[in-house]
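For this depiction, one protein chain was excluded, whereas all remaining protein chains were kept in their positions.
Note that the chains take the letters A, B, C and D in the order they are written out, and that residue 1 is the start of every chain.
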Amino acid sequence: MVSALYILAVGLGAAFLLGLLRDEWRAGAYGVSLAALACMSLISAGWVWVLASGDGSAVDITTAGTLPPYAINLRMGLAEAVLTLSINLTGLLSAVYLRDTMFNQGRRALAVLLIFTMAACGIVLTRDLFNLFVFFELVAIATGGLVLLSRDKRALAAGFKYLVASQVITILLLVGIIFAYHATGTLNIDGMAEVSSLVLKGGGLAFFLMFIAIVLDLKPFPANGWALDVYESAHPAFSAMLSAASGSAALFAADKLLLIGGSTWLPLATGIGIVGFVGANLFALAQRNDRRLLGYSSVAQIGLILAVIGQRDLLGDRYLFIAGGILLAHAVAKAGLYWLSGLIEGRTLTAWSALQGHPILIFAFASFIALLVGLPPFPGFYAKWELVIALAGEGRIALIGLILFGALLEAGYLFRWFGRALKRERAPEPVAVSSFKRAVILTAVAAGWGLGLIWGALSLNGNLLLAVPLLFAFGFLVLEPLSVQIKNSLAIAGLVAWFVLSLPSYDPLQLIFAAVMLIGGALILLASYQTQGRRIGFYPSAMLMYAGLAMLIVAEDAFGFFAAWESLTIGSYFLILRGQRSEPHALSYMVFSLAGAFLILAGFALAADGDPLFTLAGLKQVAAPLAPWVFLLLAIGFMTKTAAVGLHIWLPGAHAEAETDVSPMVSGILLKAGLFGLFVLFMAMGSQQLYGVELTHILLWIGALSALIGNLMAAFQEDAKRLLAYSSIGQMGYALFGLAMMNHLGWLMALMFVINHYIYKSMLFLSVGGVAKRTGTRDMYRMGGLITLMPLSFIAVLIGIIAMSGVPPLSGFGGRWIFYNAILTTDSRLPMILIFISGPIAFLYLFRLIHTIFLGQLKDEHRRIKEAPFWLVLPQMIFVACLMAFALVPGLALRRVDAYISQFHPEGALGWEGLTITSAFGYWSPISIMIVVGVIFASLFAWLVFVNRKAQKVKQFNIVFAGERPFRPETTHFAWNFFAPYRKALGFLTEPLVERFWAAIVDLLHASADLLRRLYTGNGQTYAIQLLAFVVVVYLLRTGL
Amino acid sequence: MSFEWIKIPYALLTLFIVANYGFLLTAVMAKIAARVGRRHGIPVWQNYLDLIKNYGLRSSITHGVMFYMGPVFRLTGGVGLLMFVPTLYGTEMFSNMSFAGDLILALYFVFFGSLGMALGAGESGHPYSAIGVTRGLSQVTAAELPFALAVYAVAVQYQTLSVTEIVAAQQGGILQWTLFTNPIAVAAAMLSFLGTMMRPPFDVVLAPQEIPIGPPTEYHSSYLALMQTNRAIFPIAKIVIYMNLFFGGAASWPAFFLKVFLIYLVSVIVGVVFPRFRVEQSIRWFLIWAVPLGVIAIMIA
Amino acid sequence: MAYIAMTTGFVLILIGLFGALTNRNILRMIVAFTVANTGVNLVMVAVGYMHGRTAPILDEAVPVAEAVARIIDPVPQALVLTAIVIGVGVTALMLAYVYKLYETKRTLDISAFKDLKW
Amino acid sequence: MSALLIEMSLLLSVTMVAAAILATRGRQSLAIAILAAGLVSLLASVQYLLLAAPDVAMTEAAIGSGLTTFLFFFVLGRVRGGERD
Partner (left out) sequence: MIRRLFVILLLLGLGAIFAGLVGGYTPNDALNLSARYYAEHTAQDIGAANIVTAIIVTFRGLDTLGEVTVLFLTAAIVGLVLSHGHREGEGSGRELPPAGELLTTGTQLLVPLILLLGVYVFVNGHLTPGGGFQGGAILASAILLLLLTDPLRRISHGLIATIESTAGLVFVGIGVLGIFFAGGFLDNRILPIGSLGALFSAGAIPIVYSFIGLKVGAEFSSMLANLSETEDL
């Protein structure tokens, strides 16, 4: 491989060569620059190849024919090669992107760009302190020039502020360097590291100055107003370079410098980094300007990596994997987002709605955000996993907490932005059409996915991108041009095939969940046949969710479980976001889900004790002081998915606003993922005590409260889908309650709920969805009398509500029966009472559902409505059949599970003799009940038909109405505020306290962000003062005042 | 316990006895209430007259399928409830179809009729029906709650969900009755009982004295006849449960008649003393007075 | 003597920074920064100074053989050379900025350039 | 020799600090400030000579005090009126 020096030589040579070209030869100059950048990239790529395929040991390059430390030397190791490659590629792509600007500005700008790239590489390569300083100066000065590529007039001021700041930094750095030199007699970083005690003598002031100067170059929060102004006003292509290239380079410099500082200085790096990560993300919450937001995000990400650098000592040989994963993901994503912002005319976040109608760009946008947040299958995900595990292994819990909190904030504003871009009214300005720019962006997307692949391969855990379900889901990205019919068939076939293939390996519990999630998913997908066109984005998202679910069920190690969990979260987020007005709800879903996922991550990390390959079975071995905390974290994490009360506020909107066929997916299927998690947790860890409190007892309470509040809220909804959504909260409360009872029947009941809730909730969502589709509204009081027009939907709802309310003879009763038997064995009576209370309330909202939609007076505007589309009705009818079958022979599904549960709870198994199911307390014979009820019903019906054989069907308004004949349906359909008396009596329970609580937290965060960011006054001098203040404060903190 | 064909004629016999007893009993109760109010009241055979009259009506209209099904549901609920609970303790003859399920079945089957009724009434499209339904559902859900709690307390007390076993445990003297062994549960259940009997002060659902208002508003002729039949059977069926759970059950028909009469009388007496509650008032009343009793019953059980 | 120069250098840095952080006129800020830069250079040279030795140039006065004992540390000088040149580069750049900034707002008050903030 | 050198050095230092204060205080006209800064630079180059750094001294004199000052004046000449701010 050619010497790494050529990276610098080519860059410089080309820059000088540009001066020889005539001003008019724009294309020539541009060509030379591109060629040089390509050449530099190639050299780096070659080195990456050589070092990655060889033993990876770094190569030293000496200059002046003299060995270090007497002459400057460079080093090309794997990290250096990768970083320079990323820097050079960023430079190259930005140059391509800047084509028009560069033609306009001429060769001087090109030369500056070349030197910027070269110098950033130099920072990475050099092993000499002063040489490092020179390259830093080059980068700073080149920044001062490249800022001006922007058309934004304000860039000038920003550039000046930047220069002022860099002046201060220079002063500190030089003073530090010279004293460090004086102490050690060398300028070579490695040489200094060898005698680091000399540098650190006397408080390490010299090192402090050098270190703080490099840190300041990282634009640390909060001393970074100057950098933010540059990010905001510079040309996006340059901001991309500033964030990706010079940020990476400076980080690497910090890393090198810490070789000198040794382990005593690492905590300081972590401290500064983590403050930056959390602080900048917090401030970003209040941002309206896209590029400034990205600037904050850059600051945050760099802070995170600095924090990781500070943890270098404990990460060991995984350090490069972790820091590199986050760094490269950040670089690609940030560059990509800045490049993308160049296509957008407006500068508000909402202006990105111009992307609507450009699915490829939206895909790019989504990929970049996923890269930044660290979602699977991107490098940040693997890195985050190993990082958190390693940190937890050393007991650095507070750091984990801060990292995850910051990441959550970041995900919050990024996904909020994404939601706005997708759902807000499309901005009038079109997206710029430039094939060059798009090619650059797509290259970044490809790079991001490529990194995902590589990091997966390097990961200690499996490569997610090679997991068949995920591959299958991502395959739909390629199939997007096909019509919906083909894709739907493929999706269904895929789900069924995967189920069949995996069938032999499932244990009974997994089988039930797999049947509900995969076969159930396929069943719901039948409804998707009714959509037309291509339905861009639906199938990748849906299949991603299903892939996550499929992987979740069979996951054996914590990593696989967590990866599956995140995958299904992302997939479902995109699915939910597709709804018409679902933007805020999808966001809250995402935030809650990610928060939950982070808790799960933290829980696993605590349990894993530093082992990234931790298996789920290992949860059993977690010892006492830690176990309850692990239990608590995991349980809360899972409960965000089951929408337990307190964590439920995302659910109603998300489920209600989703598309017709999405609602049953996210309600009928997705919620079960949380239950599955709880199952896994309880099976592994059993019951845990914290400060003498039985944790399952608390879950019991939460389940009961969820049941009560969910049901009560549902009774007061006017929106049919919201009603069903709240009902899900209640139903999941039951299931949680059952699980938390920690006995045989409780678990059986929870499983019964898994099946039942899937069937009837999917069915109800489909039929209500069909009705909403036909009537154009979801407000129940606007409907009425649809029974004659939509009889099949009516039947589905009727069967659904009978089953759901637990009224015999349908399957819901089985659940109730098991439940009553189960609670007879537990001692926690108070929460049980709540469950009792919530039981009848379910009856209220269910009745309301059927009454106000299908009964009562038909509205004038609905007289011509037809039955719901065939493909919506078909699955409903299948569900009806399933319900009937399950009602008659519940043993079919439950018997094996009953036996399976016996290994965890041997007592309390049911007896399955003949037609009667017996428990220790009672008995239940589903078929007998069905027959008795059926016979009575049939006889009476026959009798009534007989005596009423001549009954005359009357017109709609032919009722006894105080002597009047009403002629308007509105006056006679009593449907709005249906349970007003109930509200009067119990309304206080439905005060949206939880919603207010979370809203208050969000407001608090936003308000503080909005207030605190006024720190950035815009005055360059103030920024410089803040810079110095940062130095002094850090110094004081360091010395302990 | 399992099915034998002989159970069918036995069950029909039970049904016959209970229905007739129900017709007479409701009339007697109405008369008692009237007398307390210094009115003359109806004759005891009034129910039979009404029944004949309703079946005799020739005008017969329908508002649709569910309208048709409403009374069927209603009566199925009443008859089914009767069938799923053994009427007389210790006799194979009058234990009906109780092999199909236990107390839980009975508890939930109570709702079957209400649901069907509400559906049928809804189909009629009459606003007053809907108003009646909302009131009825609101009140019933609140009223059933203390009962459910009490039932659970009893089930815990006897460690079984089988009605027969619960009755069996109460044999051997009046002091063995749940009434005395678990008075709080019984108190809660009896308060609940007041609410579900659709008598004053909890009769705003039907509002029988005003212009027709309530779920059956639109029903007439044979529909109404079915519902009237149910109005005779359903209370008895419910009282049977109360009797079995709290008052030692009945081993013979005389004991049965007496106990059912007395239990029924409780609601009538309360009804003539108190004025009518609005629905939200009754909900609050149940929550404030009856539910806590039920809670206490469970906690000490 | 090294102490004197060094202290002077540090004082110059502080004076320069004080001027840069308190003068609102951009041009004055730059002037102040050049003073601070001079201070830095002075500090650097002072750090390399060794009492009683001569400049690191080999000539008749300092033969090669005695160099080790006679000359002072040449490295800081080389560094300062570089630093000076870089300093003037940055200064020139900032001056060009000043010109353009003045062109946009007709003022040199730093607090006038606050369009970007928060 | 060293005593003399030290005295010279001290004198230089005092003068430099005085000139630096002159250069950075906002009272004087900008032209004077620039000249004062140039003076600081020039005195520094003398100081360098005393510190046995002739190369640095030359550079400082040529670039630091010479060129820089001229650059300042070029710009100052262009932004008349800016001085008031």
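Keep this in mind: a contact is a pair of C-beta atoms (placed from the backbone, for glycine too) under 8 Å apart; a residue touches a chain by one contact, two chains touch by 3 or more.
What you are looking at is a predicted structure, and each value in this text was computed from that prediction instead of being measured.
Considering the whole complex, the hidden chain is in touch with A, C, D. Where chain D meets the chain that is not shown, the touching residues are 54-55, 57-59, 62-63, 66-67, 70-71, 74-75, 77-82.
Counting the whole complex, the residues of chain C in touch with the unshown chain are 2-3, 6-7, 10, 13-14, 17-18, 21-22, 47, 49-51, 55-59, 64, 67-68, 71, 73-75, 77-79, 81-82, 84-86, 89-90, 92-93, 95-97, 99-100, 102-103, 106.
Residue positions on chain A in contact with the hidden chain: 3, 5-6, 8-9, 12-13, 15-20, 61-66, 69-72, 105, 108-109, 111-112, 115, 119, 122, 126, 128, 130-131, 134-135, 137-138, 141-142, 144-145, 148, 156, 175, 179, 182, 184-187, 191, 201-203, 205-206, 208-209, 1025, 1028-1029, 1031-1032, 1035-1036, in rising order.
By our rule, only the chains that are shown with their structure count from here on.
Look at the CA centroids: the one farthest from the centroid of chain B belongs to D.
For this pair, chain C with chain D, the centres built from the Cα atoms lie 10 Å apart.
With centres defined as mean CA coordinates, chain B is found 53 Å away from chain A. Counting partner chains per residue, chain A has no residue touching two or more of them. Under the contact rule stated at the top, the pairs of chains that touch are A-B, A-C, C-D. Only residues 785, 787-788, 798, 802, 805-808, 813, 816-817, 820-821, 823-824, 829-830, 832-833, 836-837, 839-841, 843-844, 847, 850-851, 854-857, 914, 916, 919, 921-925, 928-929, 932-933, 936-937, 940-941, 943-945, 947-948, 950-954, 956-962, 971-975, 978-982, 984-986 of chain A touch chain B when the two sit together in their complex.
Residues 1-3, 55, 60-66, 68-69, 71-73, 75-76, 79-80, 83-84, 97, 99-105, 108-109, 111-112, 115, 118-119, 122-127, 130-131, 133-135, 137-138, 140-142, 144-145, 148-149, 152, 155-156, 159-162, 211-212, 217-218, 221-223, 226, 278-280, 283-284, 287, 291, 294-295, 298-299, 301 of chain B are the ones touching chain A in the complex. Chain A makes touch with chain C in their complex at residues 130, 134, 137, 140-141, 144-145, 153-154, 156-161, 163-164, 166-168, 170-171, 174-175, 177-179, 181-182, 187, 225, 228-229, 232-233, 286, 1013-1014, 1016-1021, 1024-1025, 1028.
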